[in-house]
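Of the protein chains in this complex, one is absent; all others appear in place.
Now for chain A:
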């Protein structure tokens, strides 16, 4: 199942490949096999003969305009909506006929705004599925705390709160924790970040990426926001009306080679800029910097700047965290370097996307940003040239290469829908495993 990108420059969004992380995939693969949903009294099927493979341990984003059937498709995976025809296969087992409630206890489900029960405390909300599964009280309590920590909420502070005492972003976090409560292999998310403000949304997305990095679940996520799909998805499935799958590929490939005009329009303008969200800061070559500790003589630092031909020096504290970023002019005014922390330092985490880094460096006076890694320790400097280089390389690579382990996605009734952009002949059909094209 490894789809390790062929080049280290090419981003492997979010989950990271299992080869380097050492984390094992806990997700399960999903197969929708010729699934159709017809509603009585409607001539057109809401979902029409969709066959789609969802690889284990990956984030698959379902995107498309509203009413395109993407949510129906999602809800057929946990059979909240029963398919009219076709099979749902979870981890090799046909689950089309089993009891829907017990199936859903094996699949995490997150909806917009979290869908928390307002009359239950945070802990009680998270404990719902474990309770249904008959876990002991101690085990549930331990699990609640563990999950709250996973979603960056302090258990002591938040476990007994009621949802209305939480902000929108916190509610959404608890919603994710609740869905993960019984450690399901699959997580379904229905526009999970649609109801929060843009800043919170970015933070929640970043957290989801890091949670996924740790847990390696199979996540299927519906969104109408293409940028979100690019940011989160290992694979993106673009639908038009009737859940016709227009393109099912990696974000890089969709941006570089949109299947048709519909996809182009859907991507919108600035495909190049969107490439920025695909590459993370730690995937590009950072520049080194002159560093110094508080208490050093400013003149010493200045002479080291001269030696290296740099214009700025980064002041680090004893734990290697950036305190200040001083220009020559600022240094020349000082005798010794102080230990104050500059609150306006342009800092960017090494797992942030180049897009976020660009945002930060554009508002900084230096036109560059300081990259920090684990425990906020200093890693290097990123500037605009670094980013431009990375874009052109990534774009070129996406154009010329084909993703490995590309999952099958096709509407059985319209064979050409997905294969159109591909130079090779018709897509080989399932069985689930013989479908890899080894280009």
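FYI, contacts are C-beta pairs under 8 Å (C-beta built on N, C-alpha and C of every residue); 3 or more make two chains touch, one makes a residue touch a chain; residues count from 1.
Going forward, contacts and distances are computed from a predicted model.
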Protein name (UniProt record) of the chain left out of view, among "Xanthine dehydrogenase family protein subunit M", "ABC transporter permease", "YeeE/YedE family protein" or "ABC-2 type transport system ATP-binding protein": "ABC transporter permease"
Full-complex contact with the absent chain, from A:102, A:288 or A:332: A:102
Contact partner of the left-out chain, one of A:121, A:279 or A:324: A:121
Touch residues of chain A, complete complex, unshown partner: 78, 80, 101-107, 109, 111-113, 115-121, 128-129, 132, 157, 161-165, 178-179, 188
